[in-house]
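Apart from one protein chain that is not included, each protein chain of the complex appears where it belongs.
Now for chain A:
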Amino acid sequence: MNPMQIKIEEAKAKGKVGLIPFLPAGFPDREQFWTELAELDAAGASVIEIGMPFSDPVADGPVVEKASLKCLADGINLAWILTELKKRKGQFKAALLLMGYLNPVYQYGLDKFGKDCAEAGVSGLIIADMPLEESQFVKDAIAPHNVALVPLIGLNTTKERMKLYADGAQGFCYFVSVLGTTGQRESLPARIKEKLAEAKEVFDIPVALGFGIKHPDQLAEFEGLMDAAVFGSALISHIQSGNSSASFMEPWK
């Protein structure tokens, strides 16, 4: 079983939702980033999602975009991320996931990427600009290294497409809560429940809800319909205002 799934199931066994915080690699700066990761890990994150910065992040809202562009300006690249993770392999209880866009991974070289992910202790990958139709060559390259491609689905994904995504999927399924980009929202669309129920039916791996989530109170209405929650923009804003990852995680414990 993929470590991401194991970690989420562990949280579930304790009667909790799995926690999946997102931070762009190198945010807020090269050094502090590792402190934040350690805090998120210590606070019980199931999976830590590490952003691979890209110049043209079309699926991201302004908070994530700005943070990622700053990391890019600081010279963060895939080689840095994977080398630094390798040095720290085994230090995190949480499973590690890399999230980004295809082009940087494509330029890095898919086979090398899969191999280096394994050596760095990364067990999952999200590519925001890669739907089912294009995903096979990436899966083929990373599967031998036990790195799973996490499917992203949403409110407009038909049940038929969900089934295609579910076939052979590992780790967890990422359900995007809104038709839109990443970022905090005051309320989540009502249709989520019905579609989450569909996803729960189709996927035999955990289902995580993400985009627009900033506080555990928002999740009460989805109890039983999801297994984990992803939060990024809210965490980034919290850190930008001079607070720690540890304090962000408090209400989630």
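The definition used in the following text is that a residue touches a chain if its C-beta (ideal position, glycine included) is under 8 Å from a C-beta of that chain, and two chains touch if they have at least 3 such contacts; residues count from 1.
We adopt the following convention: contacts and distances are computed from a predicted model.
Trainee: As a check of understanding, state which of "Lactate utilization protein A", "Histidine kinase", "MFS transporter" or "Tryptophan synthase beta chain" is the UniProt name of the chain not shown.
Mentor: In UniProt, the chain excluded from the picture bears the name "Tryptophan synthase beta chain".
Trainee: Thinking of the whole complex, not just what is shown, which of A:Trp34, A:Phe92, A:Tyr108 or A:Trp252 touches the missing chain?
Mentor: Touches the omitted chain: A:Tyr108.
Trainee: Touching residues of chain A against the unshown chain: what are they?
Mentor: Considering the whole complex, chain A reaches the absent chain at 54-59, 61, 65, 72, 77-79, 101-108, 128-134, 151-158, 161, 176, 178-181.
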